[in-house]
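All protein chains but one are shown at their positions in the complex.
The letters A and B name the chains in turn, as written, and every chain counts its residues from 1.
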Amino acid sequence: MKVAIIGVGSTEFGELWEKSFRSIFLSAGLSALEDAGIGGKEIEAIYVGNMSGGKFIDQEHIAALIADHSGLAEFGIPAVRVENADASGGSAFRQAYMAVASGIHDIVIAAGVEKVTDANDPMEIISTAVDQEWERFVGANLPAIYALIARLHMHRFGTTEEDLAMVAVKNHRNAVHNPRAQFRREVSIEDVMSSPYVAEPLKVLDCAPLSDGASAVILASEEVAKKLCDTPIYVDACTQASDYMSIQNRRDVLTFEAVVRASREAYKIAGIEAKDIDVAEVHDSFTIAEILAYEDLGFAKKGEGMKLIREGETEIGGKIPVNTSGGLKACGHAVGATGIRQIVDLVLQLRGEAGKRQVNADKALALNIGGSGATAVVSILSR
Amino acid sequence: MIGIVSYGTYIPKFRIKIDEIARIWNEDANAIKQSLGVFEKSVPDVDEDTATMAVEASREAVARAKIDPKKIGAVFVGSESHPYAVKPTATIVGEALGVGNHYFCADLEFACKAATAGIQICYAMVKADMIEYGLAVGSDVAQARPRDALEYTASAGAVAILVGKNPIAVIEATVSYTSDTPDFWRRDLQPYPSHGGRFTGSPAYFRHIVNAVRRLMEEHGYSAKDFDYAVFHQPNAKFPQRVASMLGFSEEKIADGMLVRVIGNTYSASSLMGLCGVLDKAKPGERILLASFGSGAGSDAFAIYVTEKILEFPRNVQVWDKAKSGVYIDYGLYLKHRRMIR
Partner (left out) sequence: MVPRFWRKIKYRYDVVASYCENCGNYYYPQREICPKCRRKGALKDLKLCDDGRVLTYTIVNGKCIALIEFENGARMLAEVCGKVEIGTKVRKAFRRYGEEGEDGIIYYGTKFVPLGEGM
């Protein structure tokens, strides 16, 4: 059964000191409902992506909490939290997609929410995504794992720190026109190059910030979508793959097998090839991750990802615009919400509602990654 | 024949010069170097401690012995700076070596002579056929109060001695001289030791070493000329020089053991470092006198006779080479390395 997205909504991402976990979800959920033109009572199930209610705000069992504080307690619908580190959002999206595709539900909400600023050390918490016994124990947090990959990529293929900086520059420039983005100011290559090292060779401006935020999308079966919506956006494929957890066990340190696997299967299901993608939102938790995404998604050969950024091919106006929203880097990375936010931004592109970020797109791809690549979710959307 | 089957040493790679410490306290570096005969001392890395050094020295000893670690029937670690006040260092060493679960084990404390006491215990256990091999380790990150005279010499290092039959050096005889003499001590929960100043000399160091060595010689019929080398506990370079002279040993006979000049006083490892410096070059048929000293107080004296087997023993990595190769750090890094600032 074909599945379509009939409504989207998202809060801005950032340090939302005045807003609580409960209120940001409500905000995103209401926006999505309004965008879809339906009432809360139509929703049959909630799938919410959230990496760690427990560690960020000492709260587990958050799906029920969210259903309650969204005003849906009276309906008693099934609600479940999906967790796959920072691929929680994409994974929630896939669970929601499968619920509708299977025919079990007609209308569901797939959301993501994270409130990181209530915690003392958000980077420590997101680093629970890596192998605690054998990676975190020896001193490697999440940036360190990506830094190990970056250094080897530079050594083996000649990628430079400037290439990485160009990714940040592009994404910041794109976000200037994104009212929901955390950072709407351009940065220069010098700004990136002179920012302090977080984990060499990755610098502060190579790393996406950890942000508060919530996003929500409403999925419906094709039949229901056509009744309710003028421009349903179809989910042509939604695939997911896993890989060895620890970088010590990856077949090739410089390839995210989970991304390769999920994307190849997605292309197959959608009946397309990598070159048919017109616009993409990828998981630039770190600038090197975007370069890797170009390669592992098949936009460039392994080792040649930096050519795309050097030649401007991934800019708005380039052959394959990537992260026109500003990506995780400039939009902000609200961990569990990111995967859903990517869908929101692609839906806006496909509907022609992306304002100054607009590109000509028929087929869009979202790539959401968990931790250092042990989970990858790929979604292909079209008009 | 029971004695030393193998030995291993570990000296951390950092050094701080006497000059640098004197600079902080605005003292006369030359006068200090002159009076102590010590020029620099070893400093552990920030992630090293008595247990880590004991493991490294023990691994070297076991590797060079080429024995199955499971044959080690006893592990004793002597130190004044065990990482835990309660929970043994020796079990960490046993585990890290893969000794198994069937071994006698305890930590020892007797200031700087805890490890030589361990050697005596291992010797007795081998002699009683209770064990095949025993491992006695001396390891310390020596503590001294900042600005105290001891700060110039309190250093870090470890020595592991594997005791068993068919040794490279036979323990021909050993005696101990012990008394209740509070020359240097540290009360529980106090961060730094205290000492009696000049009281640590004649009534402590000299009295116990001289009595132990003389007793060894009387009971077993040795005189100074029977020994080719003499190694004494080395709190500085002057004390061993003086006691050597008192006992009739020339400068040449103590020279090969005087590691203190370049690495300082490694407390429980101190006299054993000197012993290893000598074993690194000793020839079959030569005899070594070893006399440790532990405050509190006591001295363990040994007559050690080098056998032909030492020629097959891999002495390619020498303790003097380890001692002389180091990386200098300043006082600030020294405080950080010793975890006095975090």
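By our rule, a contact is a pair of C-beta atoms (placed from the backbone, for glycine too) under 8 Å apart; a residue touches a chain by one contact, two chains touch by 3 or more.
Since this is a predicted model, take the numbers as computed values, not measurements.
Novice: For the chain left out of this view, which of A:Ala140, A:Val187 or A:Ala330 touches it?
Specialist: Checking each option in A:Ala140, A:Val187 or A:Ala330, the one touching the absent chain turns out to be A:Ala140.
Novice: Out of A:Leu152, A:Ile189, A:Val204 or A:Ile269, which residue would touch the omitted chain in the full complex?
Specialist: A:Leu152
Novice: Just to verify: which one of A:Ile247, A:Leu308 or A:Leu328 makes contact with the chain not shown?
Specialist: Going through A:Ile247, A:Leu308 or A:Leu328 one by one, A:Ile247 is the residue touching the chain not shown.
Novice: Touching the absent chain: which residues on chain A qualify?
Specialist: Interface residues of chain A facing the absent chain: 131, 133-135, 137-141, 143-144, 147-149, 151-152, 155, 197-202, 244, 246-249, 253.
Novice: Determine and list the chain B residues touching the chain excluded from the picture.
Specialist: Within chain B, the residues touching the omitted chain are 10-11, 13, 45, 47-49, 51-52, 55-56, 59, 83-84, 92, 95-96, 98, 317, 321-322, 325.
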